[in-house]
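For this depiction, one protein chain was excluded, whereas all remaining protein chains were kept in their positions.
And now, chain A:
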Amino acid sequence: WTSQWNPDEPIHALEEERPPYHVLIATYLSYLLLIVLGHVRDFFGKRFRQSHYSHLMEHDGYAALNSDFDSFYVRRLKKRLDDCFARPVTGVAGRTIQLLDRTGPDDNSSFELTGGYTRALNVSSYNYLGFASSTGGCADAVDAAIRRYGISGAGPRHDASTLDLHHQTEKLVARFLGVEAAMVVSMGFATNSTNIPALVSKGCLVISDEFNHASIRFGVRLSGASLRTFKHNDMHALEALLREVISQGQPRTHRPWKKILVIVEGLYSMEGSLLNLPMFMELKRRYKFYAYVDEAHSIGAIGPNGRGVCDYFGIDPREIDVLMGTFTKSFGAAGGYIAGSKELIDRLRLRSHAMAYAESMSPPVLTQILASMASIMGVAPPLAAPAGEELDTMSVASRPTAYGPASSSTLPSWFSLPTPLLNGTEGREKLRRLAFNSRYLSSGLRKLGFIVYGHRDSPIIPLLLYQPAKMHYFSQMMLKRFGADKTPIVVVIVAYPATPLITSRVRFCLSASHTKNDIDMLLRACDEVGDALDLKHGKQTMKVEEVIAAAEELVASNF
């Protein structure tokens, strides 16, 4: 199965399933109860146990570092679930993960490690293609790189900390994405927060999806540009907003905007929803805005060639002005990239905060990117270059959007990869497995009657829980299973402020390293826990064993 756009299938579920009213009311009531209880405890605590509140109150003429109002949610709501968050681990975040066991004796105020370990199935890490690994071809390449280059990129890129390795990586990234040029930054968050201010400034308008990542909001705030948001993934709302802002111009003065930058994400990390790129491109042509697509989660994870949303929808990546993505997820490395035309990247090199002041990317990380990316692409021996023409500066018209292999001349000469990585078979295999796993789990959970958000091809699958208490139980019951099968599973639960208050959810992130058996087990576990916690708010149409038996049909069907 490949991850590719099927025009017959709607990009969004037409109508998101709504839970029954009693669930909503119970959710509101439980938050109300938590808030009232919290305030009561604060009220008495401040009077009778002052030592516990000293950091929240004024003392010796210093204002409180964080007010009790600001920290109320954290202290009184999140703390109750704290043993489900930030669980410490050790080793590789691969198909399985090793947890360090811990206990929170004093109501989760602090945790103590017990010294024990639990190995659990990992459906939580952003290891979409399974490249996070301590063995194999990529790790061997990184090993060689550490011996050769050491571990430090040293200072900022503009001082003498640009290595040949940086250029090679940037070339390969550009080739991978099918654009002219790319630039790498040593941290994914900083890729947005240090480059958006270099693109827009006062007098420009940024239009942003309401669920865009915090780093984008951080960057926009630094840039000084005006900001408007539109309803999540709603292209009609975007169009209405575009018509309004272009016709009205800047507030008060009504002068036309200098430029409009629309920032969207390819795949949303909390919703699993996919950008409606075909319609987005139509709007772009009509309204002449510049497009900034954050592919932090979609790059490597989506599309028949793993090239993200452009690949998925078969759209030429050069039509998008700014492509951004991270290496943390599919490539098992760290940091991020910005890619686009050569003029854009040159300009960013001059104006990006990260280039002049932040540390450069470290050689082992660069090598991990090179190795994983090359094995998705496959490596071809160098072709005889056409006379007087460089390979990566072809015009839009001259090249069809077929993603070719990496040419071996772009890779460092000391680089050696094993054959399955070199010829790209393993990369292709990984992409197919991920596509199958995603579609299978997403369809399976729906058939079991859970309310699941997101696109069926998305490897991020959020399952809605609603009530806050169920988050805790879900996480605990997956870890300490009570059914016949006791294999622990670690899951991520997400709540306010990452999601709207009532739609608390558990989020599965699948990986190509998961086998069908793993997904079967996850489905059985969800079925178990879902029955126990009354989570099946949709209509259950199949039993869990039926779902498992019909896996292939489920994946192939477009419902």
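Here, contacts are C-beta pairs under 8 Å (C-beta built on N, C-alpha and C of every residue); 3 or more make two chains touch, one makes a residue touch a chain; residues count from 1.
Please note the rule applied: contacts and distances are computed from a predicted model.
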Listed names "RuvB-like helicase", "serine C-palmitoyltransferase", "Chromosome transmission fidelity protein 18 homolog" or "DNA polymerase epsilon subunit 3", matching UniProt entry of the absent chain: "serine C-palmitoyltransferase"
Given A:T90, A:T515 or A:S557, the one touching the chain that is not displayed: A:T90
Hidden partner chain, touching residue among A:F230, A:F331 or A:Y453: A:F331
Candidates A:S124, A:N276 or A:T499 - the one touching the absent chain: A:S124
Hidden partner chain, touching residue among A:K288, A:K480 or A:K543: A:K288
Candidate in contact with the missing chain, chosen from A:N6, A:N66 or A:T515: A:N66
Hidden partner chain, residues of chain A it touches: 55, 58, 60-66, 71, 74, 78, 85-94, 97, 100, 122, 124-127, 132-135, 138-139, 142-143, 146-164, 166-167, 186-190, 193-194, 197-199, 213-215, 218, 221-222, 242-243, 246-248, 251-252, 254, 256-261, 286-290, 321-322, 326-329, 331-334, 343-344, 346-351, 353-354, 356-359, 362-365, 368, 490, 492
